[in-house]
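Note that one protein chain of the assembly has been removed; the remaining protein chains are unaltered in position.
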Amino acid sequence: MGMLIDSRSKVLVQGITGRLGKKQTKLMLEYGTDIVAGVTPGKGGETIHGVPVYDTVQESLEHHDIEISTFYVPAPSVEDAVNEAIEAGIEFGVIISDWVPYQDEMKIKRAALNSEKFRYIGPNTPGIAIPDEIALGMLSSPSVMTDGNVAIVSRSGTLTDEIAEELTERGIGQSVVMGLGGDPIVGTRMVEAVEMLEKDDETEVIVLVGEIGGTMEEEASEFIKENGTKPVVSFLAGRSAPKQKQMGHAGAIVRGVKGTIKSKIRAFEGAGVEVAETLWEIPDIVEKHL
Amino acid sequence: MGMLIDSRSKVLVQGITGRLGKKQTKLMLEYGTDIVAGVTPGKGGETIHGVPVYDTVQESLEHHDIEISTFYVPAPSVEDAVNEAIEAGIEFGVIISDWVPYQDEMKIKRAALNSEKFRYIGPNTPGIAIPDEIALGMLSSPSVMTDGNVAIVSRSGTLTDEIAEELTERGIGQSVVMGLGGDPIVGTRMVEAVEMLEKDDETEVIVLVGEIGGTMEEEASEFIKENGTKPVVSFLAGRSAPKQKQMGHAGAIVRGVKGTIKSKIRAFEGAGVEVAETLWEIPDIVEKHL
Amino acid sequence: MEKNIFHVITLHKNFINELVIQFWSDMRLLEFEGKDIFQEFEINVPERILIEQRKDLDEAVEKIGFPMVLKAQVPLGGRGKAGGIKIVERESEAEKAVKELLDNEIKGHPVNYLLAEEKLDINREMYCGIVGDDKNGSPEIIISSEGGINIEEIAEKSPEKIKRKRVDPYKGLKPYQCRNLAKELGLEKDGFKAFSEVLFKLYNVFEGCDAKLSEINPLVETNDGKFLATDSKIIMDDHSLFSHPKFEKKKDRHIEDELEREGSEKGVNYVDLDGNIVVMANGAGLAMALMDLINKIGYSPAAFLDTGGGLSEKRMEDSLNLLFKKAHRDEGVKAILATIRFMISPPDAMVKGLKNALQKKNVDVPLILIVRGRKRYVDSAKDLLRDTDIEIYTDIEQGVKAIKEHISER
Partner (left out) sequence: MEKNIFHVITLHKNFINELVIQFWSDMRLLEFEGKDIFQEFEINVPERILIEQRKDLDEAVEKIGFPMVLKAQVPLGGRGKAGGIKIVERESEAEKAVKELLDNEIKGHPVNYLLAEEKLDINREMYCGIVGDDKNGSPEIIISSEGGINIEEIAEKSPEKIKRKRVDPYKGLKPYQCRNLAKELGLEKDGFKAFSEVLFKLYNVFEGCDAKLSEINPLVETNDGKFLATDSKIIMDDHSLFSHPKFEKKKDRHIEDELEREGSEKGVNYVDLDGNIVVMANGAGLAMALMDLINKIGYSPAAFLDTGGGLSEKRMEDSLNLLFKKAHRDEGVKAILATIRFMISPPDAMVKGLKNALQKKNVDVPLILIVRGRKRYVDSAKDLLRDTDIEIYTDIEQGVKAIKEHISER
C-alpha cells in the first residue's frame, strides 16, 4: 500500500489530548508508527506519550515533516480540522471520529476533491494498517497481523479486524488491512481501494468486506469485471437482515434494484468474485488463490 | 475606449421590464446603442421597444452574441444577477442599480476578480458613453456630447453629466464619459480607468472628477506620478463641506491623513495634475492641453 | 400520493440510470412536520389542520370545508395505495374516515395523526428534490416537470424529463442557478418564476435542517396558477440532530417495541426479531455476520444488538439486561450469543458490566461468549471471567457451533 502509507510515513494526531486520541496514540506508538506530533488547540506545548502537541497543524508542520494526519477530534469540529489539514498541506487523512454530521461529510469530500491532492479514509473508519510497518487508527489487528500478500478492504469496523484475525489464525499474512468507514459518505470508496490495490506490488489477493445498503460493492464489481487482474474474494454481512429493520447506524435497509444482498452477490459473482457464505469460509477461499 | 465598449458592442439589459429599465432602454436605443436582448425572470417572450426579453441571461446568449450587460435590477437581486451574467460569459457590466447592500458589493467585486474576465463599472453609476457611438446607462450627456479627445472619469452622477455638458458648450468633444459609481466598492477604480485611458488612442486629455471621502484620487495620483504620460485635469466636489456633516449617500466625511479635500489636492498637485477650483474653470484648463 | 425518494446513480458508462431507493436509518419527518418547516422557509403549502382525535375535525371543517383531503401521517411511501388517503365531501363521511384512519395501521405503522387539507384544483404536478451525492461530495438538485406518484416511472422511462445539477456545498445554490434549471424544464412566465423560487427555498430547507434529503413531490400548480407543496419529505440526519433539539426528542417516536425503545434510550442498537437465538456484538457488521451464521446452522436470530464502540461497564450491563428481558418475554429464545472484540480498550469495564448483569439474570437461557481481538486483552478477559459459569470461546466457529449442543441438550 505504498501509495498511501508505509513505514517511513510521519504521522500527526489531531485531537491527541482527547481520551481516545491519547489512548490510541499510545497503541500506535507501541506498534512502531512514527507519530511525530499532535494538535489540540489551546494545548500547544504539552506532550502526550512523548509526542509534542501544537495548537495548529500549520505550526506542527513548521517543526516536522508530516504527510499523514489521523483525526480524533469531536464530530462537530471534524470538518474544520480536515480543512485545516488540507490547507496546511497534509496529503492523507485517517478520520477515526464518528457521528460526523452528514452535510459536514459532504463538505469534507468536496474539500478533498477541490484540493486535488488530499486523500482520506473514513469518517468512522477503524483505520488502516500494514503488518510490521505502520498502524493508524483503532484496529487491534496489528497485534495479530502478520506480513503477507492479502489485502482486506472493509466497510465494517469490528469485522475488518475480525477477518484479519481469521486470516492470521490460518497462517495467511496481510499486505494491508483497511476500513473504509461506516458512514454514507467516505473518502475512499471500495472501487478506489481496489484500483489502488491493483497497482500495489505487495498485494496478491483482495478481500472485500461489504454489507447491505449503499452501492459500493456494485461499483467495485463493475471495475473488477472490466479491469481486474488480481483474485478478489468477498464477504457480505447482513444476508439474514430482515427488510425494514435497521441494523445499526452503519447499516442501511435498502429496497430496490441495488443495495440488497442479492444485488451485491449478483454483482460480485458477475465480476468473477467468489462470495464467502460464512466468516470461516473466507480463509478457505483465499488460500485457493495463494 | 475600445478596450471596454465601442459602437459594435452588443448589449443586454438585465431588468429591462422595470420602470427604469424600460425607460432607459428607449433612450439608449434612440442614441443608437445596439441593445439586442433584455432579461427579466418570468417575462421571457415579451418585447420592450422591440427588444426581445428572455428569462435568463444564458437563454439570451443562446439567441444572440452579447458582450455587455447593463443592470437595472432591484438592489437585493443585483449580486445574483451579476453572478448570472458572469457565469453566462458576459465580459463587461454597467451596474446602474443603486442602494446595493455593501456586502453584496463586496461579493460582486470578489466574483469579478475570481472570474478573471468580467469587468464592470458601478454599482450606482450613471453609466458610460462614447459620443456618436454608444451610450450605456442614464447619462443625458449623449444628447449634448460631441466626438472628441477628452475623457471624463467621475465618481459623481449628475456631475459627470454636467461636466460633459460644460465641455461641449465650450466646443470641446469627448472620447468617453464614464461614471465610476458613487458607492464605496466600485468595479473600476479611478486608477484603473486612468490606466485604460493611457492606452486609449482616442483620448488626449483626462478629466478626473472626485469628491471628499475614500482614497481613489490619491491612488490615481500615485499612478499618474509614476506612469502618466497624458495631461490630467481634475475637479473635486466638497471643498466647503463641513467636517462631521454628511453630504449624501455618495459622500463620506473623512478625517485623517487621506480622504480630505486637502489630501486629494496635495496628491493631485504632487502628480502634476491641475485642480480646477470651479466647474467653469474645467474647460479653461482642458483647453490649454489640446 | 406518496412515493419513495429516488436516488439515481450512474454505474454504466453508457449512462443507463438505475434507480436505487435508500432508506437510511435517519429520522424521516412526518408530512405535517415537513410542511411546517416549508412554511417557515416560505414555501407555499395548502391550508391544513392536524387531527389527533375526532374533535379536531370540527376546526378542520370550519377552516377548510369540503371537499377535504384526509391523509394518514406515516413515515413511509405508498400510503395512498394502502388506503391512507381519503377525500371526503361531507361531515358524516369525514367522521367515518377519521375514525377508520386513526383506528387502522398503514403497512404496520400506527396512525397517530391525520392531516386535513383543502382539495386543490390541480393543473399539473412537478417534482423537486435535493439529495446528497455521496460520491461527489455535493448536494444534487433533481427536478422534473412531471411529478407525483409516478416519479420513479418517469425517471426510468423518460429520463430526459429529469434535470439534475450538483452544487458545491461550500458555495450553495444561487437563485440564478435555480432559474437556469427551471429553464431547462421548459417552464415559462409565472410558472418559471414560481418554480425557481420554490427550488431555491427547498435548498435552504436542505441546508437549514442539515437534512439528508428535502423533497417536494408533487409540487402542484393549481388551475389559478399557484404553486404549492402538497407533500413534504425531509430526512433528518441523526448526526446533526444536536443542532435541532426540537426533533431530537421525537427521534424515537416510531419505535413500537418496548425493548427497542429501551435500547434506543440506553444508546445501543437493539432490533427485535422472531427467531430463537439472540445475537449481540460490539459492532454492527460483526453482529450481522453472526446473525448470518445463526441462519447458516439452521436457527434464526431472535434479536440483534450492537453495543457500538467504546464498550463501558454500563453499556455492557444495559445490553445484557436487555437481552435477558428479551429471553424472559419470549419463550422461543434458546440461547444468547455475544461476541466482543477487544480493539483498543482493556476488558475490565466490560467484565464488570457483564458480572453486574449476571447477578440479576433471571432466565434460564445459556449465554455463550466469544472474545476476540487484541491478544493480551482477550487473555485478561478470560482470566477475569474464570469465576463465572458462562461458556467462553475464543473462536467464532466453535462458539457458534456450541449453540447446537446447548439446544439439543435442553
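Note that the chains are named A, B and C in the order they appear, and that numbering of residues resets to 1 at the start of each chain.
Following the convention adopted for this analysis, contacts are C-beta pairs under 8 Å (C-beta built on N, C-alpha and C of every residue); 3 or more make two chains touch, one makes a residue touch a chain.
Note that the coordinates shown come from a computational prediction; the quantities given were computed from them, not determined experimentally.
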Among A:Ser69, A:Asn83 or A:Ser234, exactly one should touch the missing chain; which is it? A:Asn83
For the chain not shown, which residue from B:Ile5, B:Ala85, B:Ile121 or B:Met138 touches it across the whole complex? B:Met138
Per the touch rule stated above, chain A touches the missing chain via residues 41-45, 55-59, 77, 80-81, 83-84, 87
Hey, which chain B residues sit against the chain that's not shown? 20, 23-24, 27, 75-76, 98-114, 126, 138-140, 143-144, 154-162, 165-166, 182, 184-185, 189, 209, 211-215, 218-219, 222, 235, 237-242, 244-259, 277-280
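By definition in this document, only the chains that are shown with their structure count from here on.
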Which of the two pairs, A-C or B-C, is linked by more C-beta contacts? A-C
Starting from the Cα centroid of chain A, hunt down the chain whose centroid lies farthest away. B
Hey, how far is the Cα centre of chain B from the one of chain C, in Å? 57
Intercentroid distance (Cα basis), chain C paired with chain A, Å: 26
Name the residues of chain A that each touch 2 or more other chains. none
Residue numbers in chain C touching two or more further chains are none
